[in-house]
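Just passing along the structure, written as structure tokens.
Complex shown without one protein chain; remaining protein chains in place.
Right, chain A next:
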């Protein structure tokens, strides 16, 4: 692999301490008495709801892992060593149709990808629609057609569903929830806390395409070239990775909150530090300039067809090649490594040879004033 300073030391960060400028946050996390938009942004505010509202109420081991999907065995049922994976997600995207896809592709690809991130082969999906009175059926048909096409592409079947209608003014046209199940092959065990110092960090392609595509149509902003969403199913790519590296430690698709949120979650779950090289991040030039104009950090912008993986150093080249040979992974790159230093903290090496901390977003990114 190309990175020089990889060390294969076991997890020895326990006895190392690092000065965080006296960082502690004793303030209770309920900063807001009501839900604000940022609670849905995939950053720290979203995590607050999970930690303070859902986890204590639901309490179980599957949930506590906080993976993209839950992996489990059915009590008393033998699946020849295989386990099930299950995941759910809701989609409230606006606009419903955008360059590179629609809510229809998103709901299928999103749940397929959540399953794939645990190494599962996705099999079945459910779909529940919450429609607003007055929503055009022609649009619903377009969405359903897109879902069907995406399901066939991803090799899954949508086998159950539900429809509810809310009064005009009580919804945003069309919300969709999907749930999915898949099967995890025997011997595959992928989870954020399996990340180890020495692992290589690989990203499957350009950052921020989906988020900026949505921004550009939602806000009517025009850039040099059209920005297209990267919405895509990643199960085949994951199968390719597992084939060359059954020992892949961690997989994550950096959706809301972007790569920054994913890396921070992985660092926190594994107790490792992560160092990425900013100059190696693949970013489409139009996305880059759109981010510059709006004051957005591409590391925080959502993706819908990318994955980041942590793999043992000796498998890095094979995994990189496997990803690149997938049709959604041609832009893959090694972007960093996992270290024993600064446990739980993600650091970026900057273009001018200095470094900075990459923080998880709080809520949604806000376009800045100037």
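Heads up, the rule we're going with is that a contact is a pair of C-beta atoms (placed from the backbone, for glycine too) under 8 Å apart; a residue touches a chain by one contact, two chains touch by 3 or more; residues count from 1.
In the analysis below, contacts and distances are computed from a predicted model.
Undergrad: So which of "Hydrogenase expression/formation protein HypD", "Pyruvate dehydrogenase E1 component subunit alpha", "ABC transporter permease" or "AzlD domain-containing protein" is the UniProt name of the chain that got left out?
TA: "Hydrogenase expression/formation protein HypD"
Undergrad: Decide which residue listed in A:162, A:186 or A:292 touches the omitted chain of the complex.
TA: The single option touching the absent chain is A:292.
Undergrad: Looking at A:44, A:256 or A:306, which makes contact with the chain not pictured?
TA: Missing-chain contact among the listed residues: A:44.
Undergrad: Using the document's contact rule, name the residues of chain A that touch the chain not shown here.
TA: 18-27, 31-32, 34-38, 44-45, 219, 221, 279, 285, 288-289, 292, 294-295, 342, 345, 347, 350-357, 359, 362, 365-370
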